[in-house]
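Every protein chain of the complex appears in place save one, which is left out.
The chains carry the letters A, B and C, assigned in the order they are written, with residues numbered from 1 in each.
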Amino acid sequence: MQKTVILGVVGVDAHVVGNKIIAQALRDAGFNVVNIGTFVSQEDFINASIETNADAIMIGSLCGHGELDCQGFKEKCIEAGKGNIHLVVGGNLVVGKQEWGSVHDRFLKMGFNRVYPPGVAIKTVISDLKKDLGIACED
Amino acid sequence: MQKTVILGVVGVDAHVVGNKIIAQALRDAGFNVVNIGTFVSQEDFINASIETNADAIMIGSLCGHGELDCQGFKEKCIEAGKGNIHLVVGGNLVVGKQEWGSVHDRFLKMGFNRVYPPGVAIKTVISDLKKDLGIACED
Amino acid sequence: MELSNKRWSDACFKKEREKALSLWPTGREVDTEEVIAYHLSLPEEKNYGKVVRKAKLEGHTLVQPRGGVALIDEHIKLLRCLQDEGGADLLPATTDTYTRNMKFHEAQRGIEESIATGRSMLNGLPVVNYGPGKVRRVVEAVDRPIMALSGTPFPRLTSEITIAAGFSGYLGAGISYPCSYIKSMKLEEGIKNYQYLDRLCSYYAEHGVLIHREQPGFLTGTLIPPGIGIAVGVLEILLAAGQGVRHYSVGLAQNLDVAQDVAALRVYEEVCQHYLKKAGINDMFISVATHQWMQAFPPHEAEAFSVIVMGAIIAVLGGATQVITKTSHEAIGIPSMEANAAGVRTTRKAIEMMRKFRLPLDDEVKGEMEMIRKEAMAIIDKALELGDGDVAVGVVRGFEAGAIDIPWAPNVHTRGEVIPVRDGKGAVRYLRTGNLPFGKEILEYNASKIKEREEKSAVNVDYELACYDILEICKPCV
Partner (left out) sequence: MELSNKRWSDACFKKEREKALSLWPTGREVDTEEVIAYHLSLPEEKNYGKVVRKAKLEGHTLVQPRGGVALIDEHIKLLRCLQDEGGADLLPATTDTYTRNMKFHEAQRGIEESIATGRSMLNGLPVVNYGPGKVRRVVEAVDRPIMALSGTPFPRLTSEITIAAGFSGYLGAGISYPCSYIKSMKLEEGIKNYQYLDRLCSYYAEHGVLIHREQPGFLTGTLIPPGIGIAVGVLEILLAAGQGVRHYSVGLAQNLDVAQDVAALRVYEEVCQHYLKKAGINDMFISVATHQWMQAFPPHEAEAFSVIVMGAIIAVLGGATQVITKTSHEAIGIPSMEANAAGVRTTRKAIEMMRKFRLPLDDEVKGEMEMIRKEAMAIIDKALELGDGDVAVGVVRGFEAGAIDIPWAPNVHTRGEVIPVRDGKGAVRYLRTGNLPFGKEILEYNASKIKEREEKSAVNVDYELACYDILEICKPCV
């Protein structure tokens, strides 16, 4: 069965290029992509996931405010009864060049299941997602 | 009284540009410069200093072999009865980018009175030299 | 107030100002008389416009970094580092994205968390929250002019605060920023917001205070064909002129194709002056600013340096008066101040070594110039036609009709039908021209250039390749 993912860029963040390219790549990989674009609030992500009964929420954050913009997101998902939805986040998550290990940890602690560094290969994201959602990979 | 300095580049080292420029600058500053150029052995330095009754020996070493080429120089000076001559060394003294403090120490231990890092300002060398040889500075 | 390119009346401007200044408490601190006196007390070397004018006269290229951090003291450190370690000619104050979107409460939280965590949690300096008094400390701590860099469709209060603080330059314009920095603002609103800013600068100019205006021009920074970039710049300078502005920089992002980049820089002012003259304006000072690569940067620092130096060289070859720099941290995050200064310094050294050498213009470069001119003029002419001679109206209708379009923009009011792609030599062409008002000559030239690439590389030039081209420069070269 086709899996549905919500894709968007959180906060007041206008970086749309990666968003458009990833959306296309996910579609090519067989996902049902609900791309809600840029300038998405936490509430919008959750509402969209409820409406579409999505399997995963994929949050992009490029502008550096990821840490502020993602605070409390997991808790809101739980409140909304979506505590089990798969949470993925990627982009230039924090301000500045920081040691990746610690950034990764911070987001895992916030409740994300997958956290990706700047410039991650899209195919890595997709193959992880397939694995995580229980889709057989060809390769 | 005009002070005499022996200037040269030690070892099999062909870097002559700095040597020529420093020679000119020392002359302009009032020194009697005996410039024995490049490819100078330890013995040549000492002989020249004896012949001219020099006040200082100024060794350039650019090519990186300074450490090997200066080993035992102070001892040879002492043997030759020139144990008190002022010894100055400068250039790219060692192979590679090394911590300057430790390079400086190594050459001080070898008996040099002044040790200069790559690209030192010539006017610094000259004003130190005047001080060390007891010449009044205008500035 | 109806949209038009007429200068706002004093009454209307006054009313709008009151609204703007009441958006956040610090707005109340702006005392216009005092601001004028303050600016007049500053030395010439701290005035953006004067420094730029002098450089243009001397054929010199100024180095202009970006940069902003959450806390004032840290921002002062940053600017001093850019000035003393980097040798920046012009200094920045980039605002954070909350400020840009008038989310001043969030910005406040960012300030507080920055103090608490000991690292900047904001991607820029929240000037509005600080207010003019505190921001003046920055002006007084450095010896160069400062420009506010605020990629925002809401410049009203930010410009009031920063000018009151003593900044003498303001980057931004009413098409560029509303198109690429927000999702759903109508063009009309964006234009008005920047008319406010331009009107404000014109007001200060009347009172002897020169606030230099700069147009960003890089748009989404993503393979913007120079014809589009220049068209937008010209439309924006006409809008600024409409409000009385007479001191302006037009910008353009580099696409890293030497011939085309230089050609674009070489025709830019001429096209501006052509339309200004048509509008009866003969006294506009124009400076051309080039932005080092604005797209995805290589993460490897040695490669990043290469992109930066290349940008400096294109600036000089193209005779630009300003070059806006990037850093070796670009792919990762907001640069440390050292990395930022290094980007400036490497740029400066390259400018020095270039010794004002300009690219000789052979037929190839001249051909590019001609084509860029034609593309830009086609778009501008169409906009003017649609606006019945009024630029402001024309821009709105132009976007509606798709006669103006910006590739890869987040704003839903841009059609996004135009898709750029490189040709066989590396110049940026159009995979799709959407509804751009291009005549046969342009279309055929474009098609033939794309065909050259197909023949050369035996690859289909399609959407996938267009995406590939966006990532080309950031791909490791080894």
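Structural remarks
What we mean here is this: a residue touches a chain if its C-beta (ideal position, glycine included) is under 8 Å from a C-beta of that chain, and two chains touch if they have at least 3 such contacts.
If you're wondering where the values come from, they're calculated on a predicted model, not measured in any experiment.
Across the complete structure, the visible chains that the omitted chain touches are B, C. Here the missing chain is touched by one residue of C:Leu21, C:Ile182, C:Val258 or C:Val421, and it is C:Val258. Contact with the omitted chain, checked across C:Glu16, C:Glu106, C:Glu188 or C:Glu303, is made by C:Glu303.
The chain omitted from view is touched by exactly one of B:Ile78, B:Val95 or B:Leu108, namely B:Val95.
Mapped onto chain B, contacts with the missing chain fall at residues 11-17, 20-21, 24, 37-39, 63-65, 67-68, 92, 94-98, 118-119.
By the touch definition given at the top, chain C reaches the unshown chain through residues 84-87, 256-259, 298, 300-303, 305-307, 309-310, 312-313, 341-343, 345-350, 352-355, 357, 359-362, 364-365, 425-426, 473, 477-478.
Everything that follows uses one rule, which is that only the chains that are shown with their structure count from here on.
If you draw each protein chain as a dot and join the dots that touch, the picture is not a line, a loop, a star, or fully joined; it has some other shape. For the pair chain B and chain C, the distance between mean C-alpha positions equals 55 Å.
Chain A and chain C, compared by their mean Cα positions, are separated by 30 Å. Between the Cα centres of chain A and chain B there is a gap of 65 Å.
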